[in-house]
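A single protein chain has been omitted; all remaining protein chains appear in their positions.
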Amino acid sequence: MVNPIPYIDLAWLVPAFPLLGFLVTGLANKSLKHKQAGIIASAMVLLSFLVSLVLFFILRSSGQNEATITLFNWISIGGMNIPFAFLIDHLSLTMMLIVTGVGALIHIYSIGYMHDDERVNSFFAQMNLFTFSMLLLVMGANYLVLFIGWEGVGLCSYLLIGFWFKNPAYNYAARKAFVMNRIGDLGFILGIILLFITFKTVTFSEIFSQAAAFPVGAPVITLITILLLIGAVGKSAQIPLFTWLPDAMAGPTPVSALIHAATMVTAGIYMIARSSILYNLAPLTLNIIIVIGLATAIIAALIGLKQNDIKKVLAYSTVSQLGYMFLALGLGAYSAGVFHVTTHAFFKALLFLGAGSVIHAMGGEQDIRKMGGLRKKMPLTYFTFLAATLAISGIPPFSGFFSKDLILSKAFEHSVILYILALGGALITCFYMFRLLYLVFFGEQRLAGAHPHESPKVMTIPLIILAVLSVFGGFLNIPSLFNGDSKFSNYLHSAVVSKASEELSHSTEIGLILGSLLLLGLVIFFAYRTFVSKSMIPAKDGEPMSFFSKLIYNKFYIDEMYTAVFEKPFGYLSDFFYNKVENTVLDPVVDEIGFTTARVGSLLRKLQQGNMSFYLFAMVAGILLFIIFILIV
Amino acid sequence: MVFLFYFLSAIMVISALLVVFSKSPINNVIYLIICFIAMAGHYILLNAQFLAVVHIIVYTGAIMVLFLFVVMLLNLNKAIIPQKSAAARVLAVVTGGIFFLVLLAATRQTFVINPRYAFTSEIGLVANVGKTLFHEFLLPFEISSVLFISAMVGAVMFGKRDHAAGED
Amino acid sequence: MNEITSAIQLIPLQHYIILSVTLFSIGMMGVLFRRNIIAILMCLELMFNSANLLLAAFSAYHSDPSGQVFVFFIMIVAAAEVAVGLSIVVMMKRNVESVDINLLNRLKW
Partner (left out) sequence: MIVLVILLIPFIAGLLLLLNRNAAAVKLVALASAIVSLVATLSLVFTAQLSSYSVIWINFLEIKFALGYDGTSLIMLILTSLLFPFIIMAGMKREQQNVSLLYALILFTQSALTGVFLAQNAFLFYIFWELTLIPLYFILLLWGGEGRRNVTFKFFIYTLTGSLFLLFGIIYLYSLTPGVHTTDFSAFSNLNIPANTQIWLFWVLFIAFAIKMPVFPFHTWQPSTYTMAPTQGVMILAGVMTKMGIYGALRFLFPVIPLGVHYWQNTIIILSLIGVIYASVIAFRQTNLKTLIAFSSMAHVSLMVAAMFVLNYYAVQGLLFQVLSHGVTIVALFYIVMLIEEKAGTLELPKLGGIKLLAPNMAILFLLVVLGSIALPLTAGFVGEFLIITGLFQQSIWFAVFGGITMVLGAIYMLYAYQRVMLGEKRPGSGNITDLKRIDYIVLIPLITIILVLGIYPQPVFNLVEASVTTMQNLLVPVAEVIPALPL
């Protein structure tokens, strides 16, 4: 540190509060009342948020761009020096604010949502641990501290997805999430090790300053970035490691909100944005990211079209939105990616909490075919949900518009085909989101015997706050087109090095925006016609469908494919190794050596049957051989 | 007189073979006695008069008589003498032949060294043998008495009828 | 007497070696050939004597009485051996009513 910034050392408080919350709620599990646990946990995250806010202003007033806070030396041997240190710069501050801000709202919401669950205290402990891990992830000053958080969120997602552990399907989902993450983590840790071997350090600042010496497209950098990308793909649920995220719906709804909006899945985006300098040196990797991102965006959106579980729809929309973020990263527009992370955090948290509110009201029912007409019963939830839907669809001036438009215009700069594909994905997103909205809130109530009611204040207030953010969050980054100054992008500029690109002319941009708005309007109208005017309800589970619908409805059979290609063969391999290799080759070989010795023994014993003549012969033969041996040698 | 050596040798070999091949124990003993007498002749040829005498006394006189006694005592005759199978006998002859050849081969190396016959008539005399025996080999000689005692005890022990076992 | 002994000087030492090797082999063959334990003991005596003969011959050729003393010792051992051996034979005959060595097959354990 060149100039120590006063009070910046307080940064350690940010993760310390949730950790404290975890310890208190975790250890005093039995003695704490349910409400108390929720309040403590929420307060801790809120405190972190406040400290983050203070840090934000401290850094801003100091005029510096970053500060490193070293707590202690974690591993220090030979040439390896890995401090346990935090890096506070514009990127990590942004992420900290998102994590703690949105996280705090989700915590508060959970007090209401989880009030009648008997294991509330464990729930809040794990939520706090989740927040803590995510904070470590975004605050770490080197890749290894980042990795702690990285694995930590994996663990917490495992715990929370399998929170209702009596259900084997939930446990399976939890395990799937953890294992898929672990596959990514393997790539990630190998990437970190290769980074260490290449640069002799894992600290961000040191690596980035050394990386300048490498030429663009250096193989080692490409390899590193690909390995890191594997980690990001696993964590951010991209093809081919995305199937865990929809299954992660097994957890309580606030958990889904936390995983999808504030933590976990954004980690991959954050990590790539953090390593922007490395990625800029590896055009090949960037192209791979574009392909992965776009494919994920479109495939997930397609799957979302036919889902009937309210949370599943949202889950696939998350996967799809993450695809957009990846697309932005691949295009080198890292700040656009992070900006979409931010707005997405607002509206996706809102969507999930809204969905939670609906589920809460419906008494646990998640099937949208059974909902309907909730607009009247739950006006607050409806309006907030509407705001979020508009935001995710990219209708101006909601927040999603600004972030998505930024990505789309970057795609257009890159290539028109890319733009068309991305726009197509956006239109599909718009369609299924409005399908969801219409099915849930419009029309007649379809579930008999349910008495939906508006949720308590502790749940609706976070909804309202998030709705405000979803609506106005976009104004953080008004592009020059609307006479804005792209505050957000500029703020990140010091931490994230975006690839330079030509700006589109304003007229082109306006044309693109108007065109896409027109299409969006058509899609919304079409959705309205289908689901409200004709009040069409998606087919029941057993009904026949066209081939394409069936394909989409069954999620392209990707889960089945993974089961057939990986899980089952793995089981077979295990059986094969154990039954065939271990128990019919290796072990018997060893036993056979033993048995052979025993057999030779019993053979030799036959010689010793007391036949004196034989002994005499043997003796003579022995003497003979001995003499012959002496003669020859 | 060289022929005397070959004559005695022939007698020895033939009687030895008869010892092996003749079936009757009594004949065996008698052939062995013939063999030993020829042996005594060899000792005399080798100027080992003392040995010749002792040999006659110990072997022919004591040991072979002992054999004879045992044969007669046990009342062994041809009928109860066990014979090996033909194959085993052939094998025995072959093995003996091979053994002979191998031993010849082993001793063949010594044939090239032909030690001078350092003949003195004195060494075989009782006086000379006695001196060597009681000077250089006094201790082994005395210890051999222990061997005799133990052999005697052993023989008596074995020969004694086991009363305890007999009463069972 | 002197005549005889001087004549023997014409016999090379090898002949004694060959003779005793022959006798030894015959004794060995006898041991393998016979099942009668008394015959086997006799063959053993034969082998002893072939060794004795060789010792005596070497003694004469080297003019060293030690060889003869060894023969003497071997006789002692042979006498003791025969005494014990024959008493074993007697005992065996008494116990198993036979002098067949193949009946002595309890030694396998």
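Think of it as A, B and C in the order they're written, each chain with its own count starting at 1.
Simple rule for what comes next: a contact is a pair of C-beta atoms (placed from the backbone, for glycine too) under 8 Å apart; a residue touches a chain by one contact, two chains touch by 3 or more.
These numbers come from a predicted model, not from an experiment.
Novice: Wait, the hidden chain, what does it touch out of the ones we have here?
Specialist: The undisplayed chain, in the complete complex, is in contact with A.
Novice: Decide which residue listed in A:18, A:152 or A:356 touches the omitted chain of the complex.
Specialist: A:152
Novice: Spell out, residue by residue, where the missing chain touches chain A.
Specialist: These residues of chain A touch the chain that is not shown: 72-78, 80, 144, 147-148, 150-152, 155, 158, 162, 165-168, 171, 174-175, 178-179, 182-183, 185-186, 189-190, 193-194, 196-197, 570-571, 573-575, 577-578, 581-582, 586-587, 590-591, 594.
Please note the rule applied: only the chains that are shown with their structure count from here on.
Novice: Check A-B against A-C and say which one is joined by more contacting C-beta pairs.
Specialist: A-C
Novice: From the C-alpha centre of chain B to that of chain C, how far is it in Å?
Specialist: Here chain B and chain C have centroids separated by 4 Å.
Novice: Can you give the whole-Å distance between the Cα centres of chain A and chain C?
Specialist: Going by mean C-alpha positions, chain A sits 98 Å from chain C.
Novice: So which bits of chain A are touching at least two other chains?
Specialist: 613, 617, 620
Novice: Of all residues in chain B, which are in touch with two or more distinct other chains?
Specialist: Chain B, residues with two or more chain partners: 84, 88, 91, 95, 99, 103.
Novice: What residues of chain A sit close enough to touch chain B in their complex?
Specialist: Counting only chain A, the residues touching chain B are 613, 617, 620-621, 623-624, 627-628, 630-631.
Novice: Could you please specify the touching residues of chain B with respect to chain C in the complex?
Specialist: Going through chain B, the ones touching chain C are 1-2, 4-5, 9, 12-13, 16-17, 19-21, 25, 28-29, 32, 35-36, 39, 42-48, 50-51, 54-55, 58-59, 62-63, 66-67, 70-71, 73-74, 76, 80-84, 88-89, 91-93, 95-97, 99-100, 103-104, 107, 110-111, 114-121, 123-124, 128-129, 131-133, 136-137, 140-141, 144, 147-148, 150-152, 154-159, 161.
Novice: Inside the complex, what are the residues of chain B that reach chain A?
Specialist: Those in contact with chain A are residues 84, 88, 91, 95, 98-99, 102-103, 105-106.
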